[in-house]
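Just one protein chain is left out here, and the rest sit where they should.
Right after this comes chain A.
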Amino acid sequence: MASSRVITHPLSRRQILKGGAALGLGSAAALGLRPSWANPWGQTNIYSKGIEVGPEVSLAIRRESIPIDGKEARPFSINGTSPGPMIRLKEGQDAVLRVTNLLDEPTSIHWHGLILPPGMDGVPGVSFPGIAPGETFTYRFPVHQNGTYWYHSHSGLQEQLGHAGPLIIDAAEREPFRYDREHVLLLTDWTFEDPMSVFRNLKTAEGYYNFQERTIADFFADVREKGLSATAEMRGMWAKMRMSSRDIADVTGSTYSYLLNGHSPEENWTALFQAGERVRLRVINGSAMSYFDLRIPGLKMTVVSADGQPVQPVPVDEFRIGVAETYDVLVTPEDDSAYTIFAEAMDRSGYARATLAPREGMAAEIPERRKIADRGMEAMGAHDMEGVEHAEMERGADGDREGMDHSTMQGMDHSNMQGMSGERSRMNANGMLAAGAAQPGSRYDQAGIGIDSGERRVLVYRDLKAFTPWPDRREPERELELHLTGNMERYMWSFDGKKFSEVTGPIRFNKNERLRLILVNDTMMEHPIHLHGMWMELENGQGELIPRKHTLNVKPGERVSALITADAEGSWAFHCHLLYHMDAGMFRVVKVA
């Protein structure tokens, strides 16, 4: 087995002791089955679904009966587990990943966030033909990066049924933090329904999974608070957008079981530590459709990495993780007690939960779930957003951009948004905003709907700051603006009002150009936008220290931008990472030539 390979690192006596401690305390599931090892910076290699250590790894994809949350289920499995095992590579290696399809349908694996040759990216129809039943495809690529990533199927809706796993790449050089122990926390949303029928339900009945719709009781409560005319007006606006103000998520806890490392809240997966240790938690949102708000009551978390890339440390109490994003956080539990890792679904319809404890079998209190947020509150100016509300209302949600009033976009420039006035004056020679400046209409100082930054310190995009400037310091030569569009009622999702099936050709990037991609969200939902093959440098106002991401969360009505160095020749997928949005048409091919 690949995982039995001995990793040769010079170990000091102290690190050997640490390794021993890890062995003595390690997850019972992993112990005895998997070796534990430590490297000079204190990594421990424990993951409850098993580990495959590179550079050569073989993966077998099956569909089999594996109980989930104690109930009968038929997920996709990778080497016999679902979600799949952790794949562990090392920066500088030449990875050889053999994927064997033991299904009766085609499959694929995409290495999310990895910079690699286009033929190795794993998107059927874009990078390669896919892996036919009975076939083995060998992915070969040099590993030029490190950090926390993940892998998943890019075929149909397979990802929904556990066809995913963590991909961890150890750094060749010292990382900008130290720690004694690490754990991977992979968040997923499992359904016992057939994903095809979930998709059909969404297409035929908007709000099918939304049992938190406003009721007549809410209406009277609103009338009491806001008066009759304001209430009626608000309801009218939402009706016009063919949405409900409680469309926080389109697939909810009414069908989903939220899992952490494949385990339900009741199963209480436990991550172990010794008091006083600094623990690195590698958090991956491998969900199909669910954003999570994660906190560990009683512990401050220090965010040290976003999407696998190191960032200057940010101490927080809670952070929101969009679908496909990853964050690494450090925690230092000082006492010998248990802590709840609480990842609440953004729409508050459920949660994933695990426990951080010095021993197996311990538990801490589970926080009360918060109430569902109401998008009406956000749009009605609860966040200094005068101007935005009108823009959002007039744009509607049907992807019809003709009716959009661009003058209201101008209006937003004067609204009270943090740090904008200074940046607006910084234009480059082409009359564009200077590299790294935040676009007017961005809300990088807000975490998003239903999360109260007054109550506790919450991570926002504005906090993310690299240690050093990324290598390409060129100003953008060109701007490319794309609108995120959709029709909730007909469950049509698209870019610029056109579904993938309706577009004639790819989005073209000129080879080696420096490009600014502007994303304007015309819908009232969050969209995690993922570009394959190239980094997106999120222009969050941090100047030359803007962070590098593979997935950008774009909030409703928001306008965000990223700089891209188009150095990866070939065809790449570009899409919303909400699985059913992608399948409904929010997908494009980017061609770099």
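The rule is short, and it goes like this: a residue touches a chain if its C-beta (ideal position, glycine included) is under 8 Å from a C-beta of that chain, and two chains touch if they have at least 3 such contacts; residues count from 1.
By our rule, contacts and distances are computed from a predicted model.
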When you check the chain that is not on display against UniProt, which of "Iron ABC transporter permease", "Protein-methionine-sulfoxide reductase catalytic subunit MsrP", "Plastocyanin/azurin family copper-binding protein" or "Potassium-transporting ATPase KdpC subunit" does it turn out to be? "Plastocyanin/azurin family copper-binding protein"
Among the options A:T81, A:N201, A:T302 or A:S453, which residue touches the chain absent from this view? A:T302
Of A:F76, A:Y149, A:Y179 or A:F509, the residue touching the omitted chain is A:Y179
Just checking the interface: what residues of chain A touch the absent partner chain? 10-12, 174, 176-179, 278, 300, 302-304, 312-315, 330, 332, 467-468
